[in-house]
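For reference, the structure I am asking about is given below.
For this depiction, one protein chain was excluded, whereas all remaining protein chains were kept in their positions.
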């Protein structure tokens, strides 16, 4: 998470017009690893829950505050934070191979990445909750028809299609791009900051509580059955 | 309406993790019956308009304030309040036989159930208004593709499909379910309360006015032609 924050910081400072996020390999982003979480929280629950929740908050905040347009090319599965962060980006294109899932309730977690606010806004409250509460998986086509993604391309020509469009965007004036993004985002920025704070506060509480941690453990043990 | 309020109150107090709303028979909910409305308002316009508007307000408020996730299984037609209340619920599944209509303007009524706020949010302003102003009927598939519903199932296996998913949801921790719902809903709760108040205030005014009541009467007389 700190690496991504650093990369965003660098991209903000250089003379690029926009940021293109993608991934090498078959997975776009698998979010926080439950076994990593449990490992950390087992050592020092109080300290680690604050540390991880703060890291999530700072990462999400870096996306909220990024001034240049962020284009995301989702080349494969996007899970957890990897999916919930997409509405904080500006243009989202997906490969036919991509899919989207935020199984937070099943993982005994509450929503993050501002998805408790952005998912209902984009997907409608029914589908947003089905994703957050029931772990509903969206295919690339479903994500596109419901607004999480704006276009889907074939895997074979995915990078090409993305690069054609990104190059066209770079023909635009950087002032116009940044000011347009400011108009689109400025109005909701303080709302997103507040949502992010609340979400991370709740994760911290959950991880700090014996009950929350036990639920996380029991998930790991039952994983074979539930999935 | 009072019965539903009581049922919500009981479900809030017991140790259930979520509430499942459905209906026995072929209709999910047909909303307020115009002939009932006219019958009541004919006896004592001033008193009855306040009484009915207050009952609507309290019913809608009970949905707004309900803390556990509400899953709705729409097994058949959902009309008026029966449709407008759906966005106040959390997960909405529909049978292929369901359809959705809020013919308030044609019935000489203004929107209720917070639909003046939630419908534009979910369906976009154009379709929301076509439903509210023109009585546009949505099929289950249309309601799903536009976000009012998150999944449609075949009538024959509808209950089964719903129960599988509800059982999975009950595996989640109740703390996580309630806290997730709070994150999703907390931000808009005061807005919904305000919208509900305004909508019910307007219905009361309409029912109190000679003009509003005459319009309602003339609807009943012309019903044969218009529909």
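Per-chain numbering from 1; labels A and B assigned in written order.
Note that in this section contacts are C-beta pairs under 8 Å (C-beta built on N, C-alpha and C of every residue); 3 or more make two chains touch, one makes a residue touch a chain.
Treat the numbers as computed from the prediction; the structure is a model and nothing was measured.
Checked against the full complex, the one of A:8, A:73 or A:91 touching the unshown chain is A:91.
Although one chain is not displayed, its contacts with chain B can still be listed: residues 104-106, 108-111, 116-117, 120-121, 123-130, 132-134, 136, 145-146, 191, 194-195, 198-199, 202, 206, 211-212, 215, 226. Seen across the whole complex, the unshown chain contacts chain A at 69, 86-87, 89-92, 118, 121-122, 145-151, 165, 168-169, 171-173, 175-177, 179-181, 183-184, 186-187.
Following the convention adopted for this analysis, only the chains that are shown with their structure count from here on.
Superposing chain A on chain B by their CA atoms means rotating through 120 degrees, a value rounded to the nearest 5. The distance from the centre of chain A to the centre of chain B, with each centre set as the mean of the Cα atoms, comes to 32 Å.
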